[in-house]
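Quick one: the structure is below, questions incoming.
Every protein chain but one is kept in place in this view of the complex.
By written order: A, B and C. Residues from 1 in each chain.
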Amino acid sequence: MPSPSATTRRIVGTVGRHAFLLGATAIMILPVLWALAASFKTPGGIFDSNPLPSPATLDNYRVATRDFPVWRLLINTTVMAAGVTLLQLLIAVPAAYALVRFPPRAHRVLVALIVITLLVPPQSLIIPLFLTISHLGWRNTFPGLILPQLYGTGLAVILLRDHIRAVPSTVLGAAVLDGARPGEVLRLVLLPLLRPALGAVAILLFITAWNEYLWPSLAAPDIDHATIQPGLAAFLTQEGPEYGPLLAGSMLATLPIVAVYLLASRRVTDAFMHSGLR
Amino acid sequence: MIVKRRSVKRRSVERRNVDRVAGRRRWSPAAAVALITAAALAACGSSSGSAATAPAAGSDQKISVSFLSYNYGTPDIGGKGTQALIDAFEKAHPNITVKPQGVAVADVLTRLQTDTAAGSPPDVAQIGWSKMAAAYQLLPIVPVQDIPTRADWNAAMAGFSQHLLSAVEVDGKVKAVPYTISIPVIFYNADLFRKAGLDPTRPPTTVDEVKKDALAIKEKAGAQGVYFAVVDSGKSDYLTQSVIASNGGREVGPDGLPAFDQPAAVGALAAMQDLTTSGAQPAITATNAVAAFGAGKLGMLIGSTAVTASLQKASTGKFELRTAGFPSFGSRPAAPTYSGAGLAVLAKDKAHQQAAWEFIKFLTSAEGFTIITSKIGYLPLRPSLATDPKYLAPYFAANKLLSPALAQLDDVSPYQSYTGKRASQAVVALQDDAVEPIVLRGANPASTLSSVAGQVRGVLGQK
Amino acid sequence: MANPSLIAGERGVDHAPPVVRLRDRARPWLYLAPLIVALVVWVYGPLVFTGVLSFMSWNLTAPHPSWLGTANYSRLVHEPQFPHAARNTLVYAVVMLPFATVVPMALAIALWKRPGRVSTVYRTLLFLPVVLAPIATAITWQFLLDPLSGLVNVVAGWFGVGAHNWLGDPSSALYSVLLITSVKVVALNVLLFGAALANLERGLLEAAALDGATEWEITRHIVLPHLRRTVVLLGMLSLVVVWPWIFANVAVLTQGGPAGSTDNVYYRLFTYAFTFFDAGTASAAAVVITGALALVLGLGLLVAGRRRRAIA
Partner (left out) sequence: MTHIADMTTSGPTELPTPTPTPGRPRPDVPDASDAAPDGITTDGITLAGIVKRYGAHPALDVPRLGVPAGSLTVVVGPSGCGKSTGLRVVAGLETPDEGRVLIDGTDVTHLPPGERGVALVFQDFALYPHMTVERNIDFGLRLAARHDRRSGPSRAEISSRVAEVCAMLGLSELRRRLPSQLSGGERQRVGLARAIVRRPAVLLLDEPLSSLDAQLRQRARAELVRLHRELGNTVVLVTHDQLEALSMGTNLVVMNRGRVVQAGPPEQVYRYPADTFVATFLGSPPMNLHTVAPAGDGRVLAGPGVAARLPGPPRPESGPLLLGWRPADGLLEPVDAAGDGPAHGGGGPDVDSTAVDSTAVAVPAGPGVVLRGVADVVEFTGDGTVVTCVSPGEDPPWAVSIRGRDRVPAVGDAVRVRVQAEHVHLFDPDGGLRLGATTGRPDAAAK
C-alpha cells in the first residue's frame, strides 16, 4: 500500500513527465505546423502574425505541382537517396563483417582511417569531386549524383560494425561448423539477423541523403535532374521569394516520408527498437 | 505557354526512356558499381548539352542555343515570362531552338563556373550586374557587340536607352546587353500614409522628406516608418552604390579601388544611419523588412523594382501599394544604380555565337521588352514603348507602379565593380563590415568606412 | 573404453601451409576492397587533390592553377575571418553537445518509461522535424523569429518580454541558429536513443522498483549506465552529421552575419570556394579543418586508450 506521499509523488512525476514531453514536442513540431499552415496561406497572408491561414487557399499547391516539376524532383530525390543508401550498405556490410569476423592485422589503422573520413567536411571534397564528375561527363546523371556521396560510407561501416558485434558469435560459429563458407555465413545467417539494424541504418542514411543540398545543387543543376532540396531554392527568385509555393512544395516532399513512416510505423519503430544501437 | 510546358514534359519523357534503357543494364547482379558507371556514360552521352555537338555552318540549318536563366523554370512570373519570350522567339526563328536551363539565382556564377570547368558553358547566360565584372574576368565571355556587324548592332540598338547602354560599357564596348533591369524606387503603403495624415499623392522626393514622413507614420499610424534596403540579404551593394552616387560620391573609384571613404560616401551612409537612430527605420534585415511591408506594418520600402509583382501580390486585398522615384539628397538629382541582369554570350563557335546574337536581339527588341515588362515586371529599356499603343501603352495605363522608375532611367548611374579577382570579396567586406554595422548598429561611419576601405585595398591587392 | 593419454614432449611451432595462409590473409581484404576503393576514390584521393590545391591559386575556370606556396595558409591565419569562424565553430560544437545527448536522452527515457499509444504518437510527431526540408525549416524559422511580427516575439510579448531581433543581433544570432538546428538534432536523436533503450530489459526496472528504488535512482543507476555508449556515439556522430543542417540555416537566415557572429569554418570554406571562387584558400581551409579534427580525434583516442589500459 503506497503511502499518500508516494502517491502524490507519482502523480507529480507523471504530470511533470507529460508536461516535459508536451512542451518539448510542441516546441519541436511548431515549425512543422507553422509551415503546414503557411502552405495554405495567400501571398499576403503569409506575412501576417496570425499563424492560421485565413483565408486558406490551395493556390500554393497548385503552383508547386503545375508550374513546378515537384513530382519529377521527388522521383529524382527518391532514386538518389535510395541509390546512395543501397550502395553504401552494399559496400559497408561486407566491410563491417570482415572487420568484426576476420580483422586483418592492420585493422586498427584501417578503422582509424575510416573514422577520419567521417570528420572530413564534405565541403572540402566538393571541388575535386565536382571536377571528377565533370571530366567523366556525369553531371546531371544519377551516377554523378550518387557515387560521390559514397564518401559517407564510413559512417555506415562504423554503425554496422557495432550491430554485427552484437550478434552472438556462437550463432555465426554454428554456421561455420555447419559448413557455411564466409560468404554464406554473411548471406544466409548474418544478413537476416541484421535486418532490423540494416533497416535503422538505412533510414538514417536515406534521411541524410534525402536532405542533401550542396552536392545535388552542383552535380545535377538541371531542373529535370535536380533533387527536391536545391529544387525548392528555385522559389527564392530574384523577383521576390515565393514562400507559399516553397512551403507547399516542401510539404509535398515531406509527405512521402511521413506516409511511409505512418504506414510502416511499427516496422520502423521496431527497426530502431531492435537495431541494437548501443 | 501551355504548349511549351508540354514540350518540357516530352523532353523529360525521352530522357526517362534513356534512363530506363540504362537502368535495365544497370541491375545485372554482379559488379553493380562498374555497370552503373557504364550506364552513366551511356545516359550522359545522350543528355549532355547541344553545345558540345558541332553544328553545321549553313544559316538555314537547324541550330540550338542553350540559355541559362535564373528566371527559367521558376514557378513564378519570371519563369512564365521567360517561357513566353522563348516561345515567341522560336516562332519568329523556326530554325533556332532554344534550350533553356534553369538555375537558382544565388547559384548563377557557380553554375557558369562549373559548366565552364566541365567544358559545356551555355551559349547565352543571364548574369546579374553585381556579378558581371567577376564574370568578365572568370568566364570566356564573348563581347556581344563584337558578334554582329556595326550596322546590324546600330540598327538593333536604336531606341534602346542610350544612357544605360553607355553605362554598361566596358572598355568602350557593350559586353553584355541589359536585359531584366530594375532600379530602386520607394514602395509605399498609401493607407498608412493616409493614417499618418500624409498625402499619398505627394510621396517624399528627398531623403529628408523620407525621414519626416517615416517618423509621422511611426507616430500616427502605429507602424514602422521606412526601410532603406542598403543592407541586402544577398550582400549586393547596388543600393549602397545608389545612395552614395545620389549623394555625389562613388563607392568604387575609377581605378577600381574603394572610394567609399570619401566624404560624400560617408555622408550618404551617415544619413542612412540617421534614419535608424532617429527611429524612422527599424534595425532589421531586408528580408524582415519585406515581410513587414507585406504585412502592412511598414510605411515605405526602398528597394528594387524587381520585387514589384510579389509586393503587389502580397498587398492585394490588404493595402494600396504605390511607388515613387528614388529619393534624392537635397537638391542633388537622385542617381540610383540599376540592378538586375544582362545577357552574355559564352558560345564557343561562330555559328552558335550568331544564333546567340539573334536570340539576344529578339529578347531586347520591342516585342521582347513588351513581354519582359508585362509578364515579369522589369523595366522596358526602350522607353518609347511605354507610350506606344502597339506595345506597352495599355500596360502602363493600367499599371502605374513602374512609371516612376522608368522616369528615372536616364538618371541611373553605372554599376561599378572593383578590380581584380577578389572583387566579390571586396563587396562582401563592404556590406558585412561597414554598411551593416553603420546602418543597423550605430558604428561610426567615417572611421568604419575608412578602416574597411583599407582592408578592401589589402584584399584587392592580394594575389 | 579408452584411456586419454598425456605424453610429455613433442611441441613445436607448426606453420600453416602457404595456400591456407594466403587464403586467410586475403579474405578480409576481399571483403574490404569495395570500401577501400570507395574511400580512396571519393575521400582520400580528393583530399590529396585538395591538399595540393591549397598551395595553388585557382578560380576553377582558368586552364591551370598557378603555384602560390603557403600564401593561402598565411591568408587564413592573418585575416580575422577564419580564426573568428574557428572560435564560433567551437561554440557551435560545445552548445550543440547537450542537444545531441542530454535533451534527446531525457525525452527518450520519458517516452520509454511509459510505453503505449501515447508514446507512439509522440514518437511519430517527433519524427516530423527530421524530415521537413532544411530550406523550409530555415524559412519557417525566419518567419517565426521575425523581429516585428514573428510568433516568437508575440509569445515573448505575452510574458512582458520586449521584441528582440533574434537573428539580427550579433549577441543572439549564433544561439538562435543553434537552437533552430538543435530541434532537428534532438528529434533525430530521440529516435536513436529510443533504439538503444529498446535493448534494456524492462524486468530490471521492476526488480529495482521492488528493491525500493525511486524513479530517479532507477534512471540514474540502471538506465543511464546502459546509455553511456550511445551518448558517446551520438555525441560524436551529431558533431559530424549536424553541419549540413547548420549550414542550410546559416545560408538562408544569416549568411554568416551579423558581424560574422554565425560564421563557422564550414560556411567560410563554402564562401571561399563558391562566393569568392578562390579554390586555393578554400582548400587550405579544408586542410586545416580536417587536420584539426584528426588531431582532436587522435588525442581523444589516445586518452581513451590510456584510460582503458589504466582500468585493465
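Criterion: contacts are C-beta pairs under 8 Å (C-beta built on N, C-alpha and C of every residue); 3 or more make two chains touch, one makes a residue touch a chain.
This one's a predicted model, so the numbers in the text were calculated from it and none came from an experiment.
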Of A:189, A:204 or A:219, the residue in touch with the unshown chain: A:189
Omitted-chain contact residue, chosen from A:79, A:166 or A:180: A:180
Sole residue of A:6, A:27, A:52 or A:171 that reaches the chain not shown, by the stated touch rule: A:171
On chain A, residues whose C-beta touches the chain left out of the figure: 168, 170-171, 173-181, 184, 188-189, 192-193
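FYI, only the chains that are shown with their structure count from here on.
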Given chain A and chain B, the chains that contact each of them: C
Of A-C and B-C, pair with higher C-beta contact tally: A-C
Most remote chain, CA-based centroid, reference being chain C: B
Distance between the centres, which are taken as Cα means, of chain B and chain A, whole angstrom: 36
Centre distance in Å when chain B and chain C are each reduced to the mean of their C-alpha atoms: 38
For chain A paired with chain C, centre-to-centre distance based on mean C-alpha positions, whole Å: 14
Per-residue overlap in chain C, given as positions that touch at least 2 other chains: 34, 60, 143, 149
Residues within chain A bordering two or more other chains: 46-49, 90, 131, 147, 233, 241
Residue ranges of chain A touching chain C (in the complex, touch as defined): 13, 17, 20-21, 24-25, 27-32, 34-35, 38, 46-49, 51, 90-92, 94-95, 97-99, 102-104, 107, 110, 112-129, 131-132, 147-148, 150-151, 153-155, 157, 162, 182, 200, 204, 207-208, 210-214, 228-229, 232-233, 241, 243, 246-247, 250-251, 253-254, 257-258, 261-262, 265, 269, 272-278
Chain A-facing residues of chain B, complex: 8, 11-12, 15, 19, 32-33, 36-37, 39-41, 43-45, 47-48, 70-71, 73-80, 101-107, 110-111, 114, 117-119, 128, 180, 290-292, 294-295, 306-307, 309-311, 313-318, 340-341, 376-377
Chain C residues touching chain A - in the complex, by the definition given at the top: 24-25, 27-32, 34-35, 38-39, 41-47, 49-50, 53, 60, 103, 106-107, 110-111, 113-114, 120, 122-137, 139-141, 143-144, 149-151, 154, 183, 186-188, 191-192, 194-196, 198-199, 215, 229-230, 233, 237, 240-241, 243-245, 247-248, 265-266, 269-270, 273, 279, 282-283, 285-287, 289-290, 293-294, 297, 301
